[in-house]
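Input: a single structure, listed below in structure tokens.
The complex appears here minus one protein chain, its other protein chains still in place.
A, B and C are the chain letters, set down in written order, and residue numbers restart from 1 in every chain.
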Amino acid sequence: MYERSWTVRFSDTDPFGIAHYPRIVDALHETSDMFMQEIGFPFWEISREEGYGLPLVEMNFEFENPVAAGDDVTVELTPVPGTRSVRFEYVARNDGEVAFWGYEQRVCARTDGEGAIELPDDLRLALEEYVED
Amino acid sequence: MYERSWTVRFSDTDPFGIAHYPRIVDALHETSDMFMQEIGFPFWEISREEGYGLPLVEMNFEFENPVAAGDDVTVELTPVPGTRSVRFEYVARNDGEVAFWGYEQRVCARTDGEGAIELPDDLRLALEEYVED
Amino acid sequence: MYERSWTVRFSDTDPFGIAHYPRIVDALHETSDMFMQEIGFPFWEISREEGYGLPLVEMNFEFENPVAAGDDVTVELTPVPGTRSVRFEYVARNDGEVAFWGYEQRVCARTDGEGAIELPDDLRLALEEYVED
Partner (left out) sequence: MYERSWTVRFSDTDPFGIAHYPRIVDALHETSDMFMQEIGFPFWEISREEGYGLPLVEMNFEFENPVAAGDDVTVELTPVPGTRSVRFEYVARNDGEVAFWGYEQRVCARTDGEGAIELPDDLRLALEEYVED
């Protein structure tokens, strides 16, 4: 599993001092980008150099507790590789308590639009190192 | 049902010319805000003047087809009121074809954090005018 | 001069109920995009079909009065075409009072990175229809 810390900023917050939902979604997407860089397959590189990507086909999130400016939110990402897709499962905790959690379902697809392909072996191996036992 | 048109902007698009997912989520949230204004219960007014809001507890979206800069995307919102909550169901179409769809589950809650309350009668009446038969 | 109305949304606002600066900048950029579409030279079309764009080289804005959720802000854009560049001048008013104003300096450049070029004649003509006398 991969983990990063997201500090909620003043500019993320609403009239009640808690983060706007679109800003939480920004942080989730940033986490997917940081994870892909961490495992050596940054989104910008695979699309340009390998000709494929992992476009989103579904997102499903639950928001259990609000987060406020200054909170250091721990966002965990666990990949669940399929044959032609991968699910990124997220759990975000604030002071040990779950704040939001859910998943992004991503399909492996050629950037030229020819439809889904199998996850390349090297990407699969890299993802598997972060799979939960 | 409520309907608005969202024009995808150049600044919403990625290296393949299609909208980034966080920008789609921005458009969805903007739609909820426009809808609440349309029915006479803008988010900024109910929170300040009536002391309650409709915070998000779940979002679930599927992305079927990408949208590109210049596309005029029709976003439909249909409310499904519950007792202490309301579901906003969305369908977005581009040239008649579904681009993305899903829902936001929102709970009715006091802004002072005292937990869920029943939907106020006047809000329920306003929502019901947009319910699908 | 070109004019559009920007409604400040709940999700644009901060703990004091006023718009975050980055959200104001989003609205300004959206206005430039709407203007270029209005005059028949949308950013997404000129870059793809004509091989040039109007990248930003400078932005300078002053914020005189805050804007709040629900405010209908009138944003005016006046283009000032140069030889190889164009300045977009903005004035945003809220209830008749100036809220923010400033300009974006944009250069006309080939998208293949070969440096500044003269504004194409057809674009210049289209811009001149919006020039203030």
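Heads up, the rule we're going with is that a residue touches a chain if its C-beta (ideal position, glycine included) is under 8 Å from a C-beta of that chain, and two chains touch if they have at least 3 such contacts.
Being a predicted model, the structure only gives us computed values, none of them experimental.
*Asks:* One chain isn't shown here. Among A:Glu45, A:Glu64, A:Asp95 or A:Asp122, which residue touches it?
*Replies:* In the complete complex, the chain left out is touched by residue A:Glu45.
*Asks:* Among B:Ser11, B:Thr74 or B:Thr111, which residue is in touch with the absent chain?
*Replies:* B:Ser11
*Asks:* Name every residue on chain C in touch with the hidden partner chain.
*Replies:* Against the left-out chain, chain C lists 15-16, 20-22, 25-26, 29, 44, 47-48, 55-64, 66, 111.
*Asks:* At which residues does chain B meet the chain that is not included here?
*Replies:* Residue positions of chain B that touch the missing chain: 10-11, 13-17, 20-22, 69.
*Asks:* Using the touch rule from the top, list residues of chain A that touch the missing partner.
*Replies:* Counting over the whole complex, chain A touches the hidden chain at residues 7, 9-11, 13, 17, 26, 29-30, 33-34, 37, 42-45, 47-48, 68-70.
Following the convention adopted for this analysis, only the chains that are shown with their structure count from here on.
*Asks:* Same residues or different residues: which describes how chain A and chain B meet, taking over half shared numbers as same?
*Replies:* Over half of the interface numbering overlaps between copies: same.
*Asks:* Any idea how many Å lie between the Cα centroids of chain A and chain B?
*Replies:* 23
*Asks:* Can you list every residue of chain A that touches 2 or more other chains, as numbers and ranges?
*Replies:* In chain A, the residues touching two or more other chains are 15-16, 20-22.
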